[in-house]
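Yeah, one chain of the complex is gone here, protein chain that is, but the others are all in their spots.
Note that the chains are named A and B in the order they appear, and that numbering of residues resets to 1 at the start of each chain.
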Amino acid sequence: MFSLENLTHIIDHALNNTFNATIAMLIEMVIVGICAITLFAVLGLVLVFMERKVSAYMQIRLGPNRVGYKGLAQTAADTLKLVIKEGFTPDNADKFLFNLAPFLVMIIAMMLLAPIAFTKGLQMWDLNIGVLYLSAVSSVSVIGILMAGWASNNKYSLIGAMRSGAQIVSYELSAGLAVLTMIVFTGSLQISTIIASQQDGWWIFKGHIPAIISFVIFIIAVTAETNRAPFDMAEAESELTAGFHTEYSGMRFALFFLAEYVNIFIVCAIAATIYFGGWMPFHISHSIPFADLFNKGMDFIPGVLWFTGKTFALIFLIMWFRWTFPRLRIDQLLNLEWKYLLPIGMFNLLLATAIAILGWYF
Amino acid sequence: MFLVDYIKTVYNGVTSLLKGMRMTGYYFTHHKEIITQQYPDVKQVLPERFRGEVVMTHDEKNEHRCTGCTACELACPNATIKIVTKFDITPDGKKKKALDTFVYHLELCTMCNLCIVACPTDAIKMAQSFEHSVYDRSLLTKVLNKPGSKLMEGVE
Partner (left out) sequence: MIEEVGTSPEGDLIINVGPQHPSTHGVLHLVITLNGETVKNCEPHLGYIHRSIEKMCESLSYRQFIYVTSRMDYLSSHINNQGCSLTVEKALQIEVPERGKVIRVLMAELTRMASHLLWWGALGMDVGAFTPFFHAFREREVINDIMEETCGARLTMNYIVPGGVMYDIHPNFQQKVKDFITLFKSKIDEYDTLVTGNIIFQQRMKGVGYISGEDALSYGCTGPVLRASGVKCDIRKIAPYDGYEKVQFEEIIETGCDSYARYLVRMKELKQSLSIIEQLLDNIPEGEFQAKTKAVLKLPKGEFYSRVETARGEFGVYIISEGGLTPYRIKFRSPGFSNLSALHHMTKGSKLGDLVATMGTLDLVIPDIDR
């Protein structure tokens, strides 16, 4: 069967045979970089279009339907408009930080892409502390937002950035605890090992009660971390006009916008990896009759499809939240985290540890 | 009891959220409910009472019913209508007041319908057109009586 793993190996071998190790490494890096940037652009276009269509159908509208076939070229047209638009810098803004912020946010989103496994072997960097790396790097993105809010010299931006700071720092904890709960089961921080451990069933099924609780906490926490409604306090259109990116326009605004969607993709990819087995097809335990036959059948669907399918299903869930719920107030938001999610998450961690020690999972 | 109440509130809260999601999910999957009107492609037929702009009715002989009595001009709250009259000589040699030009400023009109109600001879009516945008404001000043038109016979 054709597999992307072979492809990457073939390229790797070919390069190593032609050049010496250092140059081969450099060429590989360039290829990976180009792939990552292309993926970014495509993801941005697809996710923005998806968001607009999902919101439209939920709001009994048609959504974009004029540019291109069924409006498919709409986001491309919008991007073109943003690129040729003037990037305006306010007079008393801190010019250096103001210009740096969108790129910082973007670079952090890009760095997060490194340990994500798209299918077997198609992974940029399978480092042994993959999950820790993800949660560590994703907390840096708040610096970009604070920078943008501070440098804009706008009170709305400042309030938005401060809200965002309080929010991301708080919800980071819950997201971390939720992931930790699953690490107790997997026993490894490495993405490839986590996926391999789901060979005979995804953790959401194998880990039963603690896994489901942890998944719910994780989804709520990452919705808040990515500043999505109902936790979009940093933007809060009806309160702060546009929050931290009020003063941004043109391409720099587009970078913030793109980073938001790429962040959603990444957190959903993490959730898909940890709870739903990443690229691992839907396998059932060998103790069930005809399990091998069923598992073989499932293997015919390529891993990339499994991965993107799961990720996009989770993205749809997050979009569904956004277009249904009203926004929380800032104090309610922090209450939810510190009074509900964090205690439940800690209790859940204990429960998971007990279950893992006693071996009460499948 | 505290714990029971706590669990109850959490349960009710979560069900209320799920109910809302079920509703938006229903509309997401049922595309028949979509109410978007694809305006320039599909044009809606407007009801005959819709007030779009003032027009003067002319019959096939290019005759209108306006006597130039200026009742509409007096009824208009915004000075939208300006009527210029002239004196026709009737066959018996008498001078008679008649309409020369009926100037209508669409840019000032609020479609209040008071001129239509005031008109004693039903010479003007409201048309159902609504796409009035033009590049130059002066194009909105219109002359309603067609060139060469004259008063319909029998209208006093």
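To be clear about the criterion, a contact is a pair of C-beta atoms (placed from the backbone, for glycine too) under 8 Å apart; a residue touches a chain by one contact, two chains touch by 3 or more.
Just so it is clear, the model here is predicted, and its values are computed rather than measured.
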If the hidden chain were put back, which of B:K19, B:K43, B:K96 or B:K150 would touch it? B:K19
For a quick check of understanding: of A:N65, A:S135, A:Q190 or A:T241, which residue touches the chain that isn't displayed? A:T241
For a quick check of understanding: of A:L43, A:M182, A:A229 or A:L258, which residue touches the chain that isn't displayed? A:A229
Of the residues in chain A, which ones touch the absent chain? 55, 58-61, 155-156, 159, 163, 229-230, 232, 236-241, 323-332
Going by the touch rule given at the top, which residues of chain B touch the chain that is not shown? 12-14, 16-17, 19-20, 22-24, 35, 46-47, 49-51, 75-77, 110-114, 117, 126
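Assume only the chains that are shown with their structure count from here on.
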Touching chain A in the complex: which residues of chain B? 17, 20-21, 23-25, 27-28, 31, 33-36, 38
Taking the touch rule as given, give the residues of chain A at its contact with chain B in the complex, in rising order. 54, 57-62, 320-321, 323-325
